[in-house]
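Note that this is a trimmed complex: some chains were dropped, and none of the rest were shifted.
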Amino acid sequence: MPRLDAPIDELRDYRPAVAEPADFDAFWARTIADSRALARAPRLERVASPLTAVEVYDLEFSGFGGDPVRGWFLVPSGTRGRLPAVVEYLGYGGGRGLPHERLSWAASGYAYLLMDTRGQGSVWGTGGATPDPHGTGSSAPGFMTRGIDDPAAYYYRRVFTDAVLAIDAVRSLERVDPDRVAVAGTSQGGGISIAAAALAEGLVGAMPDVPFLCHFERAVGLTDRDPYQEIVRYLAVHRGASERVFETLSYFDGANFAKRARVPALFSVALMDPVCPPSTVYAARNLWGASAEIVEYAFNEHEGGQGEQWQRQAAWLAAALAG
Amino acid sequence: MPRLDAPIDELRDYRPAVAEPADFDAFWARTIADSRALARAPRLERVASPLTAVEVYDLEFSGFGGDPVRGWFLVPSGTRGRLPAVVEYLGYGGGRGLPHERLSWAASGYAYLLMDTRGQGSVWGTGGATPDPHGTGSSAPGFMTRGIDDPAAYYYRRVFTDAVLAIDAVRSLERVDPDRVAVAGTSQGGGISIAAAALAEGLVGAMPDVPFLCHFERAVGLTDRDPYQEIVRYLAVHRGASERVFETLSYFDGANFAKRARVPALFSVALMDPVCPPSTVYAARNLWGASAEIVEYAFNEHEGGQGEQWQRQAAWLAAALAG
Amino acid sequence: MPRLDAPIDELRDYRPAVAEPADFDAFWARTIADSRALARAPRLERVASPLTAVEVYDLEFSGFGGDPVRGWFLVPSGTRGRLPAVVEYLGYGGGRGLPHERLSWAASGYAYLLMDTRGQGSVWGTGGATPDPHGTGSSAPGFMTRGIDDPAAYYYRRVFTDAVLAIDAVRSLERVDPDRVAVAGTSQGGGISIAAAALAEGLVGAMPDVPFLCHFERAVGLTDRDPYQEIVRYLAVHRGASERVFETLSYFDGANFAKRARVPALFSVALMDPVCPPSTVYAARNLWGASAEIVEYAFNEHEGGQGEQWQRQAAWLAAALAG
Amino acid sequence: MPRLDAPIDELRDYRPAVAEPADFDAFWARTIADSRALARAPRLERVASPLTAVEVYDLEFSGFGGDPVRGWFLVPSGTRGRLPAVVEYLGYGGGRGLPHERLSWAASGYAYLLMDTRGQGSVWGTGGATPDPHGTGSSAPGFMTRGIDDPAAYYYRRVFTDAVLAIDAVRSLERVDPDRVAVAGTSQGGGISIAAAALAEGLVGAMPDVPFLCHFERAVGLTDRDPYQEIVRYLAVHRGASERVFETLSYFDGANFAKRARVPALFSVALMDPVCPPSTVYAARNLWGASAEIVEYAFNEHEGGQGEQWQRQAAWLAAALAG
């Protein structure tokens, strides 16, 4: 059935009670502080490219636990001084790929960082360059269940920390205006941008596009598609583990980050999305702690608005910066 | 089986005898001449966009039979004078979409035209804007069998003519150096670029990327995937029509255009491609009437080299222009 | 889930508010009148056949805009004088095929016309013989979205007009009693028969069997199967077009034709039908403007009642004619 | 790969050595004789029907072991005297259904018997009416492995015997000319018609259409589709049974019956048939013991020629009878 979730009117008002651990804020404060304490200055290296309209840099910065994380940093050619910046996070399984593959923000006057997702980058596109030097307990193929029996060991603890430190890194660059940084991302990248928006300080906006990683307990009963399904696969084998697993996940739930967000947001949702069911997106958007617009794509699956959403984002961000 | 076609050593030497109608050249000479006779000057209209690094224009030119065809024409901001140009054709089912979606060429110093494929643009991406005002006999869903019982009525007669007249149009623009125009395209776009390279005069190069529309008779027995399969579907119903159908297709076979090409080419092929089987690509490349390099992607399906192939193209075209 | 729609008790009373354009009647009155004005007398040609129990004729009549439309016209051998007649319309993708393939009505004493669906006839069966000489804007593979941005250009405007003029044509034949004509059809043919029953005058009955083309807005959210899914595919690309598209479709919705029907009907519905969900069939049946029986097939998918439904129809039509 | 079997030139000459048991002829002579000894006169009962062009009878005759078998017997209305007759056997899983569903032969001047396949008739269509009152050892779902460890107990021993006795029965009817009887069938029906043509005496022709049940040893390694795959499923569980199983099947292999056929045949084959691979059909045709034409459908899967093949059959049979 194309529309597998609740009717649109219910979705627009959907504000579920999402379980939240008592030490959520302490956990994240400590996590970020510990990794910031280990951070070295980012390394920026100019990369040769056929591109003439943008300058391309290979950026390496310190992520979780001081681990090196890579990204492409682009600035429009022929500009000077500090520019507003967009930090983008990637969808599940992809890597930063090649520098010419995502030019829209840099070709529109922004400094732009595309952050690699550690360990990922071997499923689609042209590859990732960032290892994840941490092991895991018994896990299902994929990244969703690595370390899932302990919040401290969970994979996304490292990724979300990387995301916050990516913002720190980009703010430290001479071509970036640190007061005018926004975050964006599609699917997993959208979920990461929600966490980053809650954990980083002083952003100008967040643009989660069909975000993943929200409202896990509902998601796993609603979709039979990966990556949420990886959690089901794990629980189907570890039959007694669901309480512990969902407790871990509650530290990483986009809905819990959303409550803490204090920055305006532009969401998107696809109403026929079988991968990130609409209600999980609305849960984050409706619980968002600041103004949160949402663009609804009534006939799309997980591809969402694609280029059309970028046009919306470009207009929205320009207005936010102008505002 | 991932490698469904012949072994790589055979493929590299594969030069099949592809049936060719006696009046192939006359057919196309007349077709192009007739439509050129009906052509009006292209209409170029500046379009507002968040993009700052490129100027965006909506181009309308006269295609087959004088029918209006649309495209996005981009030039790098801050440049002046006549630039080398790339004309790109689209994959099956897509439309020109939104102007910011394909920035690589324009962000690398080229004038760039992305031509809509008439009637298409409703399967993936963000849409097409060019109707195909011609009807058809009994046809299977899709575009492959529209008018397939008569070369004069066949859908790709109109598309290939549009492709040649797109080159004419782009050459007439004041920002384009008419002696430095190349064509490119992926899948269907690759097939169109092969036809355009044979039918247009004086190009500097053609870059067919995992091209479709080559060596139909082999393709239909080798793949069970659309769009080649549309032809099988048609012939499964019109049981006596295969002779007529393959005669029609011989006027449109990339292998026959390849023999007539007099411009250097950079092909790509994916050795696990179930949509455009490798042997059909090698047929066109090995019969090509001028130098023809080919990049082999040994472990890819129809996605081919993606951004990696563009990097190869950018280097190859720069060398060709420098040469 | 086999039963994907509402419970049977709800279905039997389901009378949705289906959007209806203000000029629905004017649009159709003008459309039919314009095409009738262009109609020439039908051409009837005896066809050699191994069949001895029926006489076979190839019928060509003027459809929409005077376009020639083909069909098989059969009359039982050894009869004379004017017979009651059945006009049948075809399912999606099929053509009139070969004359011996549908003998039931002619072998039961009826004159029988099987109308080709213009442009179709290349997906299943043994082929169609009627072109659709009209082009289209950007459309998805299939027939559902051809011209969908304008009621005047929409594909089914031509098909429904053909259907009405087929009745005109059959009534003009010397072996047909013009006062005893019924329409029938399965799936798409059922949808066409609903439109024909509302637009033609003085029929004795309509027999829509698991009809398609009813209650589009509900259908597209309920089934992920073609052909309704073609509309979703179109709207997934043309993201802003849904209002315009559904306005177009409201001129062609079986539910709106049903309200205008003044002739008795025998519907069928399959309760596990994932192609034409039961509620869309009940919408048309429950809004039907005259008596409307319905046969429910509780365990069938889109194949519905098949030969069993024909037996019901034969008995029902005999009674209607006797009545 | 659409063409999964050998190239067409090899197929046309393909004459495999198919294993044949020494007592093949004795086995069948005894089987037929035993059942003929138990046969009672057929029971013919007129059935009410809306059909006017044919008279419909419910026929019950004695099949294997005297078991009652049902069929529809049709004769053209308004004829008299003895007519040539066609006996048709059904495809796998279907039953005789309703009398109006197959009118072509009776509407072309033939007496026509459609024989039910015992036990089948619950997968497609409108149902069968003939039980199979014999049990089975451990078997996979379906009919292919019932009694497969013993030729005497194998399901098709009963079915093929029914087929021969159906011919006896039809020949005994007063409206049938016993010297002008032909057999036909599609898929399983084609396989049965091959056996019947070899086992019955004095037929005028056999028309196996994309026949099943030929050259089992090759079939099971070539297709992964049911029903041949049922045998693979059985052997995957009964790991040591393949010798015994293939010995049983050798008594029922269409290739072995074909060698014994002394009646002209019209075969059909679909070159993209994944259910009954072409080489298995050619094996039977090329080993046929009399003249054997074959119609090749180059782009069809198991649907084969459908109505087109019937036209071929009608012409071929008329010529054979005239001959």
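Order of writing sets the chain letters: A, B, C and D. Residues in each chain are counted from 1.
Methods note: a residue touches a chain if its C-beta (ideal position, glycine included) is under 8 Å from a C-beta of that chain, and two chains touch if they have at least 3 such contacts.
For clarity, every value in this text was computed on a predicted model and none was experimentally measured.
Enquirer: Please give the number of copies in the complete assembly; 4 of them are in place here.
Expert: 6
Note that only the chains that are shown with their structure count from here on.
Enquirer: Taking each chain's centre as the mean of its C-alpha atoms, which one ends up farthest from the centre of chain C?
Expert: It is A whose centre lies farthest from that of chain C.
Enquirer: What's the rotation angle, in degrees and to the nearest 5, for a C-alpha fit of chain A onto chain C?
Expert: C-alpha superposition angle, chain A on chain C: 120 degrees.
Enquirer: Chain A to chain D: how many Å between their CA centres?
Expert: Once rounded, the distance between the two centres reads 63 Å.
Enquirer: Between chain A and chain B, tell me the centre distance in angstrom, where each centre is the average of that chain's C-alpha atoms.
Expert: About 37 Å, centre to centre.
Enquirer: Roughly how far is chain B from chain C, centre to centre by C-alpha average, rounded to an integer in Å?
Expert: For chain B versus chain C, the centre distance works out to 39 Å.
Enquirer: Return the residues of chain C touching two or more other chains; collapse runs of consecutive numbers into ranges.
Expert: Residues 125-126, 239.
Enquirer: Could you list each pair of chains that touch one another?
Expert: Contacting pairs: A-B, A-C, B-C, B-D, C-D.
Enquirer: Mind listing the chain C positions that touch chain B in their complex?
Expert: Touch residues, chain C against chain B: 93, 95, 119-143, 145, 233-234, 237-239.
Enquirer: In the complex of these two chains, what residues of chain C are touching chain D?
Expert: 50-54, 76-78, 97-98, 100-101, 103-104, 106-109, 125-126, 306-308, 310-311, 314-315, 318
Enquirer: In the complex, go through chain A and note every residue touching chain C.
Expert: Those residues of chain A that touch chain C are 1-3, 272, 297-301, 303, 305, 308.
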